[in-house]
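The structure under discussion is supplied below as structure tokens; questions concerning it will follow.
The complex appears here without one of its protein chains, the remainder shown in place.
Now for chain A:
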Amino acid sequence: MGIREVYKGRNIDEVLELLDKYRNDCRIIAGGTDLVVHLRHKRLNPKVLVDISDIEELHGIKKEGEFIEIKGATTFTEIVKSNLVNKQLIGLKEAAKSVGSPQIRNRGTIGGNICNGSPAADIVPPLLALDSTVLLKSKNKEREISLEELFLDKGKVNLKENELLYSVKFKKINKNQVLSFSKLGLRKALAISRLCISVFLELDKSKECKRVKIADGALGKHGVRERKVEEFLLGKRLNEETIEEGAIILQEEISHRLQGRLSLPFKKEAVKGVFKSAISKALENLH
């Protein structure tokens, strides 16, 4: 059939109206870096496209009380350049910077990266480690759920057919907290993550883990929080021994989750190095 109509959205209400009208026949296009590839390969066959890339309200990163809010059509380049994505949030910046190439980062958006539901989406693990929530809007409704709840399966997100991912929110990060990111790609640019890990860390005065949140990508059907590792590290000092033990727990988790996959032997081994690198990057940026 092919695409019959393309709408260039001018404001949110217009977009939500169109989504409500066309429902499953309709797809949102922001940067198009994933969608256009799907269209070319005929993996998706929408009748209507709604372009949200030029809606000002859907761009930008700003403080909202004790939260930071990133709007859905904000590009990776915008994230990398934002002053709010500071030294403490180095992991978010590095994740955004590791996506594709400059051209892709200029077009690709945070909302697209999330809603595409790829297990290897680079921006997802840092957002999971920040305990982010997503604000979903539809014509007469809006709801806020945790980002974790949004992921249902590989390539599947808990987004209704008339809903738009409006923004992502997480708590502002304090001076004594840090978010790090480490990725294993097969080359330095234009590399899809073989695996990536993000660590959120806060130490107390005696250098013990007061808060620790760990999330990874390409090690499951979607980005995953590694709660068993978090539980183990909580209240402990980070030294060679505890990091090694944490890595072993992570390996066990992955062995369980990726059982039967050809990539398991490699990922199980490699995750250790990436985990250690993410932890040491967190410690480096904390001091």
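In this text, contacts are C-beta pairs under 8 Å (C-beta built on N, C-alpha and C of every residue); 3 or more make two chains touch, one makes a residue touch a chain; residues count from 1.
Rule of thumb we're sticking to: contacts and distances are computed from a predicted model.
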Chain not present in the shown complex, as UniProt names it (candidates "ABC superfamily ATP binding cassette transporter, binding protein", "Nicotinate dehydrogenase medium molybdopterin subunit", "Tricarballylate utilization 4Fe-4S protein TcuB" or "Electron transfer flavoprotein subunit alpha/FixB family protein"): "Nicotinate dehydrogenase medium molybdopterin subunit"
Candidate in contact with the missing chain, chosen from A:187, A:205 or A:256: A:187
Interface with the undisplayed chain - residues on chain A: 101, 184, 186-192, 194, 263, 265-266, 269-270, 272-274, 276
